[in-house]
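Removed: one protein chain of the complex. Kept in place: all other protein chains.
And then subunit A:
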């Protein structure tokens, strides 16, 4: 259970800062997801932690020890690459046991540990197979087993599930989370898939332009986004530009909107953005005027797309609560108590 701390960590490529002055403390034993759009610096950050990139400035501490100048091969981390990077010239068992072979573990012991790890990732008895004989999901499991072979101080995964199809990916997300809970190893996963992050993580770190936009528990990040970027990136959000008149009144295209006690205001009076989740949009007698532009019956839910003064607003209902509306109908929008977050533009 090793904490990971970053102190002013910076990596520049030419004039571009891929990771920009990051200071973070990640608690040990947790499952952390680095989430962000491509090019936000999340993979660079993971590679810095692994020692595969040299930081321009800053320090990396693991369990209180400074690792910044420790070469990759002495850090004792486990890592799963996006391409998986399984060795085609070795059998499945030898792949898993490679980190042990490097450390001079006797052959019999290596073999036993490989079998144990393969059983852990639900691939018992596969040690003698060749890598190319495995399916995508099986290769994924082998890569995870190999990353865990030495009981790593940190387990780093770079978009580990991106090559799998949707069903298998969801299955592996659950499996990976369960495995981490069982082993308690501090795990950092890079992903651009917010659902994946919400499924697996204890702590989500949302990154953009080399900086941390928000760090917190998945539901906290979802319910209480720190800024418009996080609100737009995590899940679907309706982002309506307006003006904050005082701490409890908002003006959206000329309509006054009173904020309730559970709603959160994160900017001073002035121009603001109202962020509301689709599931918090309701139809009521009094509110923002809008008309229905499209209805998507998705089976498990009903998505109603509306137009309010030229702004698109999405509302989400369960099939049982489906309002009796059709395309073109005029409605008024209200927001569920506690569903509004007012952010700086």
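In the analysis below, contacts are C-beta pairs under 8 Å (C-beta built on N, C-alpha and C of every residue); 3 or more make two chains touch, one makes a residue touch a chain; residues count from 1.
One rule holds in what follows: contacts and distances are computed from a predicted model.
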Chain excluded from display, named as in UniProt, from "Glutamyl-tRNA(Gln) amidotransferase subunit A", "Urease accessory protein UreG", "ABC transmembrane type-1 domain-containing protein" or "Bacillithiol biosynthesis deacetylase BshB2": "ABC transmembrane type-1 domain-containing protein"
Contacting the left-out chain in the complete assembly, out of A:23, A:65 or A:83: A:83
Contacting the left-out chain in the complete assembly, out of A:52, A:168 or A:344: A:52
Residues belonging to subunit A that touch the chain removed from view: 50-52, 71-79, 81-83, 85, 87-89, 98-99, 102-103, 146, 149-150, 156
